[in-house]
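All protein chains but one are shown in place.
Note that the chains are named A, B and C in the order they appear, and that numbering of residues resets to 1 at the start of each chain.
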């Protein structure tokens, strides 16, 4: 394991300290907890958004704390859901009196820990509700599993529900919009190379020089299957078609597109993928409202990418294009 | 070589097509050339900024084309300076009548190719001037070399000179500000793992499991020396102290800081470095005006990072904090 | 006797920490390579917590503190599940100052209910329940035969071990491993394995106590 770290046990702590030292304009830490909230939290008269999960997905989620997106982000150990007490502290720190929406990625651990936190906060009289993001179409047979996973599409939920909350909307309204995003966003990923959890010290799987993993999650867990490496266009088409099959698009539809790097994939490769996917969308006569290319939901230093397509109606489009100002996502 | 590409010979072409497909709001391509310019170029009444260099440094430089930063970016082959005719086309496409400033990183090839382009454009009657960025303190003995290299500090030149140009300032003024940035910015980098030029097909060097390369450039070329891997704090301190030695800081000084990822280094590690460097600056009682953490000037999928410190006076600070709106750098 | 409970829990923690790497390796095959790390972090915190409980007479208070500590330090799926198990265990032995065979039976039953309530899994889904449910059954049959606590726990341990083996033969339909579909076949479940380790540590501890 070759990493720029000091101590595998301290990576989350030092990262959080680095984030607040780097971005005091945006975020502060809830003392004693692995929780980042907006520098000016709680914001009165606004529904607050809290998300989080295991660390190692940076800039998710701390990088998205700021105006127009999240109010708080909870950082668990690497790839491990944060505990309920941490989430509970986040909820308390951001509640501005209009309630708190938890944006949870659909993993057993995340769901259980966030739900336990919601129970604690509700008992305190805080209005708490939740949405569960499950955009990953790689997990097919969801009757036999705990359902699809939440991956990069979660960033669209942060962005759009965050913009809605900024309008002063009620909790139920913010939740409705978040659920609309969840209903309309689909993602799928692949990996060229694994990543290494610092405390584990070795890669979570091994791929041969000509092998790729299709249907990657974002926790170093294996994907749905392996295959021999193919061209960027073929891989991108394969992933995109799985997405289109799950959420068909017709001529005239509007979408937002995200080509998300998993951590070690250069922008050059992401743009080569973008080149293909935008062409596939153009061939369908789909209107591309905005494209995001970069590292939004990573898996430490995993090489690979995911594609997310969000179908937009007028409401979602307007909220997507609304301003945001966070350490890792700024939009005029 | 394991990459998400189609054809090693087509990576730059497909990347550029991907960029314009993804960001038509920001950039368009000069037909037939590897040149991206602002969607609304030429902007009348404004000095235009053109930069560029070999590809493989994304988001540099095409990602910084937009309001408040560059007007044009020229993409050479991977790690190879673009040719004069390409730069010449960029200059012609962006000149709004107030002249063009070329921002060149100090490499023999870049300097020669950009200068030849300037000669061609001057012959056409375009007002062209240039600045040469040489922020890399790793290259010590500059009497014996072609001088220090230009690396991530270049992004500060784009940002600040770009903001100056946006005010309507004359070419000489924009150049003066750019040179002030160059005089005040220092950088140094290191690598954990090499990168592979697609057309070359294999890594440009090999590092043992416990070896790191200090004083990395951004073209896969070896650094100044190798050493055994140390803790993040030790490495960061070593690089920062080289920077401080070259451009001493005193209590009360204001700086901007960039912790730049070389391509495959996760944000978690960059923030761990930020944690240490911000502490070193705080110990010097230096005021940290803004910190940038992320991939700004990369070297394909190289693992590693660089630190850049820019000493700010009031003028530079104001221009640094001015708005910018480009695919890879947005600031409110 | 609660000194004994505390010692037993410490013995469990020692075994979990000893098996940290192995559990993580099992989780890297069908999960996200953190189960051992999570559990070791949790039981390290439990060990520290127990220091402050040395004088505690109430078994329920000890179990509750362990549950709360696990919930706030383990994270992931196993944190809420094991944490809830201990909280429910506490509720099953209110005010007890001694934990004997019948109390342990009540604890196991309550733990199972807690894990099911929290995780919505049933036996056969390749989870910790595939070790814990047969273990409880074996414990009960041992008790019916009049075996001592140590004897019952030995039976429970062996049944849990068989449960772990059984998890190799089934496809996961709960937790992270479920995403793998058929690829989860042939691998033993990390959570079932940690349950087996816990029961084995308890069995050992009680045998030594009864013998010593």
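In this section, a residue touches a chain if its C-beta (ideal position, glycine included) is under 8 Å from a C-beta of that chain, and two chains touch if they have at least 3 such contacts.
Just so it is clear, the model here is predicted, and its values are computed rather than measured.
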Using the whole complex, pick out the displayed chains that touch the missing one. B
Which one, B:127, B:204 or B:237, makes contact with the chain that was left out? B:204
Among B:108, B:122, B:167 or B:285, which one touches the chain that has been omitted from the display? B:108
Would you mind spotting which of B:149, B:164, B:275 or B:311 touches the chain that isn't drawn? B:149
Out of B:217, B:266, B:304 or B:327, point to the residue that touches the absent chain in the complete complex. B:217
Touching the hidden chain, out of B:18, B:59, B:76 or B:327, is B:76
Touching residues on chain B - with respect to the absent chain: 54, 76-86, 107-109, 112-113, 116, 138-139, 141, 144-146, 149, 197, 199-200, 204-205, 217, 219-222, 224-225
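Here, only the chains that are shown with their structure count from here on.
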Is the chain-to-chain touch network here best called a line, a ring, a star, complete, or other? line
Please identify the chain with the largest separation between its CA centroid and the CA centroid of chain C. B
How many angstrom between the C-alpha centroids of chain C and chain A? 32
Residues within chain A bordering two or more other chains: none
Would you please write down the residue numbers of chain C that are in contact with two or more other chains? none
